[in-house]
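For reference, the structure is listed below as C-alpha cells.
Missing here: one protein chain of the complex. Every other protein chain is in place.
Order of writing sets the chain letters: A, B and C. Residues in each chain are counted from 1.
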Amino acid sequence: MKASLLLLQAGIAVLGAPLVSGFIRKVKNALRMRQGASLGQPYYNIAKYMAKEEVVSEATSWIFRWTPSIVLGSTVAALMFVPVFSFSLSAPGMGDVLTLFFLFSLGRFFLALAGLDTGSAFGGMGSSREMFIASFVEPVAILSVAVVAGHSASPQGGLMACSMGMSFSGMVAAAALFMVVLAETSRIPVDNQETHLELTMIHEAMLLEYSGPSLAMLETAAHTKQLIWFSLLGAILWPWPVGSSAALSDIAAAAAFFVLKIVLCAVIVGLTEVSLAKMRLFRVADFLGLAFLFSVLALVISGLGY
Amino acid sequence: MFFLSQNSRWCFDLLALFFLGVIALVSLPSFLFSAGYLRAQFSRGRSLLATGLTVFFVLSMAAVVASANLIFFLFAWEFMSLVSYFLVVFEHEHEASVKAGMIYLVMTHVGTAFLLAAFLLMHAQAGTWDFEGIRAAAPAFTPALKNILFGLFLVGFGMKAGIVPLHIWLPYAHPQAPAPVSSIMSGAMIKVAIYGLLRFIAGMLGVPPVWWGNVILVAAGISCLVGVIYALMEHDIKKLLAYHSVENIGIILLGIGAGMVFWSWGWGVLAAAAFAAGLYHTVNHAVFKGLLFLCSGSIQVATGTRDIEKLGGLIKRMPQTAASFLVGAMAISALPPLSGFVSEWLIFQVFFVGLRDASSGGKLFFAGMMACLALTSALAAACFVKAFGVAFLAMPRGRAAAEAREASLSMRSAMIFLAALTVALGLGAGLVWKMFCAVAASFLEPPASAWSGLLSGSWDLIRFPGTDACLRTPMIMLALGAGIAAVYLFVRLTARKRVMTAGRTWDCGYYRLDHRTEYTATAFSKPFRIAFSFFLLPYRKTEKIRDSFYHVKEFTYETATTPIFKRYLYDPMVRGLFKLAQYVKGFQMGSIHWYLAYIFVTILILVVIFGRP
Amino acid sequence: MTLFLLTGIMILTYAMLVCQRVPALIQNFRLQSLFLFLVTLDFAFRQKEAGIFVVAGLLLLVKVVLIPSFLNHLVKKIRVDERLGLFLNPLLSLIAALFLTWGASVFCSWFLGTSPTAVFAAFVVSITVVLVGFFIMVFRMKALTQIVGLLVMENGIFLLASAITGGMPFFVEIAIAFDVFVCAIITGIFMYRINKVFTHIEVHRLTDLKG
Partner (left out) sequence: MLLFWVVIIPVLAVALSAVLPARSRGAANLAAHGAVFVLAAVLACRITSGTGVVVFGGVLRADALSAFFVLLISLVNLAALAYSRPYLREDIRAGALSPGQARGYDVLFNVFAATMLVVPLLDNLGHMWVAVELTTLASAFLVGFYNTKASVEAAWKYVIICSVGITLALLGTVLVYYAVAAQTAVKTLDWSVIMSRASGLNPRLMGVAFLFILVGYGTKAGLAPMHTWLPDAHSQALTPVSALLSGVLLKTSLYAIIRFAMITNKAMGADFTSRLFIFFGLFSVAVAGIFLLAQKDFKRLLAYSSIEHVGIIVFALGVGTPLAVFGSMFHALNHAVTKSLVFFAAGNAVKKYKTHHLHMIHGLVQALPFTAAAALVGLLSLVGMPPFGIFMSKLMILSACFQKGLYAPAALLLFFLAVVFGALMFHLSASIFGNKPKGIEFGKEALSMKLVFVSLILLLVFLGVMMPTPLQALLVSASRLIAGEGL
C-alpha cells in the first residue's frame, strides 16, 4: 500500500510541477502589470514538444539521446526522498537528503555531458558554467541542511528529519537554502530562464540542441526539480508537526498545507526575480559565498542553542 | 640480528588481508591490460622486462603489507620504491621521465629517512624489531616520544601517499610510468602508505591525543582542495588523474582523521565507523582510479597522445573504453548508484555526526571539513565532465583522434572487469560495508555491545551509528531504473510519430560547424581558473597579428597556472643548496699552500681546545 | 754541550727562513743536519749504547751527504732561476718564527712544566723546527722548498725523539731514516717531472684541479 501511495505522490508531483512554473510566471507578469501567458502555458509547451519531430545532430553519441530520460528518471527517483505530502510517505531507509543532492548531481552530470556532446560552443559554455555554479552550490546546500538536521530535537536526527521544529538557526539556514534554490532552479540573479541570448543562458544553453519529446522531458525534469527544491525549502521554513500515521485525513491536511507552502515559495521567488537583475557569472561565486556565510552563521546560532 | 635471514616475519591480520585484497584487485586487471598495452608500445624484450618489474613491484607491495618486522618492512618498502623508480624511468628515452624518476626517488628516500628515524626510535625504546613486541611496549612510550613518532610517521607515509605539501612527485611520476604501472601505483602503492599510517599510528601508538586527528584532517582537507583544483587545470589526462589521486587520498584521510578525533574523544563505535568509511573509499579509489588509468593507457595506445585537447569524438570509435571511462568518471564524481557515492555519503555522515555532537569549536571544524568535502566532490564532478566531454564527445580534434581504433581484447576485458567491479562495489555496499567495519574493529576494539547494531540488518542496508540515516543502494538503483524506464515508455507511447532525423548542430546559419568551435579543456576550466586565481596565480598572454586596423589575421592566446608548492617551496630549497655548494666549492681552489694551511689550522685549533691543562 | 748545539740548531732554523736562494736553503739544511748529528753523537756518548752510534752515522750519511747532494744535482739539472719565491718577505717570516717559538714554548709548558731545563729546551727547539718546516712549505712558492720543508720537519721530530726519550728503538730509527731518504728521492723525481711538464716549478701556479 505504501509503495502505491509513493507512486501516486510522484505522479501528482510530476504533473503538478509545470503548474508551479506557470504560476511563478503569472506572478511576475502581474507584478509587471502585464497579463502574460496563462497558468497552463508550460503544459501547452510540453504538449507541443511531444508532438514535434526530433532533430538530432550526427556529431552526437548515445549520451545525447539517453540524457533526457536519465535526467527525468533521476529527478523522479529523487521525488522518493522528499516529504512531498506527509513526512511518513518518504521512502523508508533508502537514503536521505544527501542522496537527493547526489541524484541531482547525477542529472546535472549527464546534462553537462550532453551539452558538450553537441560540439557547439554554446553547449560547452553552458556545461562549464553549470558545473561552475554547481560546485559552489553544493557545499552551501549540504551545510545548511546539515545545520537544520543537526539542530532538530531528536538525538537520532538523521539528515532526513529536517522538519522537526521552528528555530531561529533554521530560518538563517533557510535563507542560505533560498539562495541555493535561486541558483539551482536558474532564477534571475544567477541565470535567466526566459532569455535566448546564447551567451548569457546557463541551463538553457545545455538544452539548446534538444527538440521534440526529448526537450519535453528535460522541461518536465526542470519543473519537477524546482518543485522538489520548493518543498525542501518549505519543509524547513514552515515545519508542520505532521503525524506520521497514514490515515487519509492526515494526508489530506498535509497536502493542503503543502500546496500553500509551494504557493508561498513561488510568490517569493517571483518577487525576487522581478526585483533583481542578472549578475555577471563571477559575481555568482561571491553571491554563493554569502550563502555559505549564512549557513555558517546558522551553525553558530544553532551551536548557541537557539 | 639484523639480517633478512633472521628477520622475515609475516602477519596476516585483518588489516593486512584487506590491503592485500586491494593490491590484488588493482594489479590483476593491470597485468591483463599490460599484456596488450606493452605489446603495442614496446619491443618484445622490453615488454618482458616491464612485466617482470611489475611482478616484482606487486610482490614488494604485498611484502610491505604482510610484514611483521621493522627491518623486513623497511627492506620491502625501499625495494618497492626502487622497483617503482625503474618503472617510472622505463621509457628513459624521454628526458621528462628521467627527471620525474629522479624527483620521485629523492622524495621517497627523504620520506623513508623519516620512517627509518621513527623505526629506530621505536626499536631503541622497545628493544625488538617485531611489531608485537613494539605494540606491547607502546603504552610505556612517553607522550613526547609518541608525538615525535606521530610527526615522523605522518611525514614519512605522507610523502609516499602524496599529502599536499609533499605531493610534488606524484604528478611527475605517475604519468611517466606505463599505464598499467601507473594504475597499480595510483591504485595500490598510495594505499600502502595509508596502510602504514593505520598500522603504526592507529595500530601501535594507542589512543591518540586530539591534535593528531585535527592535523590529519587539516592536511587532508588541503590535499582535497589543492588536488582537485590543480586537476581542473590539467589537460594531460594522466597528470589529471594523478592530481585526482592526491584529492582522493585527501578524502581517505578525512575519514581516518575524523576516526582519530572520535577515538580520542572516546566514541569507539563512531571512530570504527569513520575508519571503515576511510577504508571503503580506499577500495573504491583503488578500483576506479585503476580503471581510469587503464582507459588513459588505451587512449594512449589508440591515439598516441595523452593531451585531451587533441582528442575528441573517441566515443564513436572506442565505445568500450568510453563506457568504462564513463563508469570510472561517474564513480569518482560520487554519482549515486556507484561506489564513489557510497563512500562519500559515509564520510558525510561521519562529519554530520561530528558536527552535531561535537563541542562548539568542534562543530565549526567539522562544518568546515564537510563544506570542503562537498566542494571537492562537486569540483571533481566538473573536472570529469571536462575530461570525459573533451576527450570522448563531439567531433575529433585531430587526425590521431579521428583514426583511433578500439583497444585489443585483453585491454578491453581488463577495463570492463574493473568497471563491473565499481558497479558491484556500489550495489553490494551493504555487504562490503559490514566487512570493512570488521576490519576497522580489528585494530580499534570498539565496545562490542553497540557494535552489533551496526552489523545487523539485511544484506543491502548500510546503517550509520549515531543517526538513523541508512542507505540501500540496490533500492536507489531500482528507483533510478524504474524512473528512467517509466519515463522512456511514457514518451514512446504518447509521442506516436517519434521520428528522429539526423541534422547538423545549430551553427547560427553561417557555415558547417567543425571541431574548432568545440569547447576545449582550457576553456571549460576558465571560470574555475578565475574563481581560484588567488591560489593558481594564472598567467595569461594574448597576441593579435593584424593585417590592418580592422582585420585581425591571427590571435594567439597562452595561459598557464603557477605550481605554487614547486615554485615557492621546493625550488628555493634546491637552488639554495646548489648556491651553497657553488660557494663551498671555492674552498677547494687548487693551491697546495692553502691545503697545507687547512691542516695546520686544524691541528692548531684541536691542540688549543683539548691540550690546555 | 747540548745547550750549545741546540742554540746552533735554533740559529740555523732562523737562518733558513731568511735565505732567498735555493742553494743557500740546501746548504742551511745540510748544516742543520750536521748539528743534529752532533747532538745524537753527544747522546750516544752519554748513554754509551752502540745502537745510537750506528744511528748517528746513518743520519750523517743520509741527511748530511746524500740528500743535499741529490738536491743540488737536481737544481743544476733543472736550471731554473734560483729565487725562492717568497710569499712573506724575510722580515715578516722572522717575526712569524718568533711567534711560532713562543707557541712551541707555551705548548711544551703544558706538558713538561717541571722537568729539567735541558729536556725542556730540547722539546721547545724541536717543536720550533717542526713548525718552521711547516712554515717554509706553506709560505714558499718553489716545489723544492716544499721538499726541504718536509725534511726539516722530519729533522725536528728526530731531534724530539732523541732529546726527550733518548732515541726510538733501533730498528725503527733505521726504517725511518731509510724512509725519509726514499721520500726525498721520489719527491725529487716528481719535481723533475713537474719541471719537464710545466717548464717551471712554481707550485702555487699548479691550480688546474679545482672544486
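In the analysis below, a residue touches a chain if its C-beta (ideal position, glycine included) is under 8 Å from a C-beta of that chain, and two chains touch if they have at least 3 such contacts.
As the structure is a computational prediction, the values presented were derived from the model and not from experiment.
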item: Chains in view touching the one left out; value: B, C
item: Option touching the unshown chain, where B:A35, B:L53 or B:A113 are the choices; value: B:A113
item: Given C:C19, C:L94 or C:A161, the one touching the chain that is not displayed; value: C:A161
item: Chain not shown, touching residues in subunit B; value: 1-5, 71, 74-75, 78-79, 82, 89, 92-93, 95, 98, 101-102, 105-106, 109-110, 113, 116-117, 120-121, 123-124, 577-578, 580-582, 584-585, 588, 592, 594-596, 598-599, 601-603, 606-607, 610-611, 613
item: Contact set of subunit C toward the excluded chain (per top definition); value: 110-111, 130, 134, 137, 143, 146, 150, 153-154, 157, 160-161, 164-166, 168-169, 171-172, 175-176, 178-179, 182-183, 186-187, 190-191, 193-194, 197-198, 203, 206, 208-209, 211
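Convention: only the chains that are shown with their structure count from here on.
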item: Most contacted chain pair (by C-beta pair count); value: A-B
item: Chain nearest the global centroid, as defined over all protein CA atoms shown; value: B
item: Chain centre separation in whole Å, for subunit C relative to subunit A (CA means); value: 101
item: Geometric centre distance via CA averages, subunit B-subunit A, whole Å; value: 34
item: Subunit B and subunit C: spacing of chain centres that average the CA atoms, whole Å; value: 71
item: Shared interface positions of subunit A, touching two or more other chains; value: none
item: Multi-chain contact residues (two or more partners), subunit B; value: none
item: Of all residues in subunit B, those that touch subunit C in their complex; value: 585, 588-593, 596-597, 600, 607, 611-613
item: Of all residues in subunit A, those that touch subunit B in their complex; value: 50-51, 53-63, 65, 69-70, 72-77, 80, 91, 93-96, 98-99, 102-103, 105-106, 108-109, 112-113, 115-125, 127-129, 131-132, 134-143, 146-147, 149-150, 156-161, 208-209, 212-213, 216-217, 281-282, 285, 292, 296, 299-300, 303
item: Subunit B - residues contacting subunit A, complex; value: 313, 315-316, 322, 326, 330, 333-336, 341, 345, 348-349, 351-352, 355-356, 360, 363-364, 367, 370-372, 374-375, 377-379, 381-382, 385-386, 388-390, 392-395, 461, 467-472, 475-476, 479-488, 491, 494-495, 497-507, 513, 515, 517-519, 523-528, 530-531
